[in-house]
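Worksheet: one structure, shown below.
A single protein chain has been omitted; all remaining protein chains appear in their positions.
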Amino acid sequence: MILLYFAWVRQKIGKNEEQMTVPAGDVAALIAHLKSLGPHYADAFADLSRIRVAVNQHHVGLDAKIGPDDEIAFFPPVTGG
Amino acid sequence: MILLYFAWVRQKIGKNEEQMTVPAGDVAALIAHLKSLGPHYADAFADLSRIRVAVNQHHVGLDAKIGPDDEIAFFPPVTGG
Amino acid sequence: MKIGIRIQREDFDLNKEVTALAGDGESGAVASFTGHVRKEKDLSTLTLEHYPHMTEAEIARLVTEAGNRWPLTGVTVVHRVGPLKPGERIVLVAVASQHRHAAFAACEFLMDYLKTHAPFWKEEARGSDHHWVEHRAGDDEAAKRWDPSTGSG
Partner (left out) sequence: MKIGIRIQREDFDLNKEVTALAGDGESGAVASFTGHVRKEKDLSTLTLEHYPHMTEAEIARLVTEAGNRWPLTGVTVVHRVGPLKPGERIVLVAVASQHRHAAFAACEFLMDYLKTHAPFWKEEARGSDHHWVEHRAGDDEAAKRWDPSTGSG
């Protein structure tokens, strides 16, 4: 799967995107896995109330199922307009 | 007083404006007087539900008092915008 | 509050009007409305007549009322008169505020009141036939929404 990061999530993790292979599961499980990868990830995902998720460019909740071909994006609540 | 006519009121009466001297009273009395002046006026004021009135450039009702220095305008319900 | 009210025969430039209202960064939101002559079967020209001086005075009263109801930083109203062709613009109401909901509400309020209070009349030319457009009862209903005394606003 491809992971994308935007705004301060991107800055905390220190990259725009990355490829990753994880067992199929839901978004919450992916976040738990990412938090185990190091302090940058742990910091970015410390407060999940401040994190929003899109799978294949649709807003989803933390319980959304994800698979190996999905594009998963993490970002703060949006502030456009 | 000066009388002004707009849109089809102007067309039925056949003039834009005229000076007139009538006893002090209200708009309804003025209209009654105008209707007595001839068939053009009678036609213009035949259906008062289709007539709107302004005195000194403010919308008023038929019971508004008017005097010799007033500007009184008669017109159909407005259709701008 | 910046207020601009103009009655004119010429077209207007919406981009310029909105930049004049909000280009200084004092307001974050501008809601605008433009009314256009609709293309209709046989309609060749729509001609607008108005009551000079009262038009400006009445619109100024409506703008003052809008400024009392909502926190606005500026209002521009431009209304054209004279002959217009299908597709041409008739009216612009642009409202600037620091709050978008105030800008939207005041813009809609002004349009509803303009339609029922500002002394303009439209005459349609269809072929050789000329007739005056009838006032729409729906416009009265729309304006009444804003009147607290009717209990529906």
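Each chain carries a letter (A, B and C) given by its place in the written order, and its residues are counted from 1.
Going forward, contacts are C-beta pairs under 8 Å (C-beta built on N, C-alpha and C of every residue); 3 or more make two chains touch, one makes a residue touch a chain.
Computed from a predicted model, the values in this text were never measured in an experiment.
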{"item": "Visible chains that the absent chain touches, using the contact criterion stated earlier", "value": "A, C"}
{"item": "Which of C:9, C:69 or C:101 contacts the chain that the document leaves out", "value": "C:101"}
{"item": "Option touching the unshown chain, where C:13, C:134 or C:147 are the choices", "value": "C:13"}
{"item": "Chain not shown, touching residues in chain A", "value": "4, 6-8, 54, 57, 59, 73, 75-81"}
{"item": "Touch residues of chain C, complete complex, unshown partner", "value": "13-16, 18, 22-39, 86-87, 98, 100-101, 103-104, 107-108, 111, 142"}
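In the analysis below, only the chains that are shown with their structure count from here on.
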{"item": "Centroid distance [mean C-alpha coordinates] between chain B and chain A, Å", "value": "72"}
{"item": "Whole-Å gap separating chain B and chain C, where each centre is the average of the chain's CA atoms", "value": "26"}
{"item": "Residues within chain C bordering two or more other chains", "value": "none"}
{"item": "Contacts with two or more other chains, residues of chain B listed in rising order", "value": "none"}
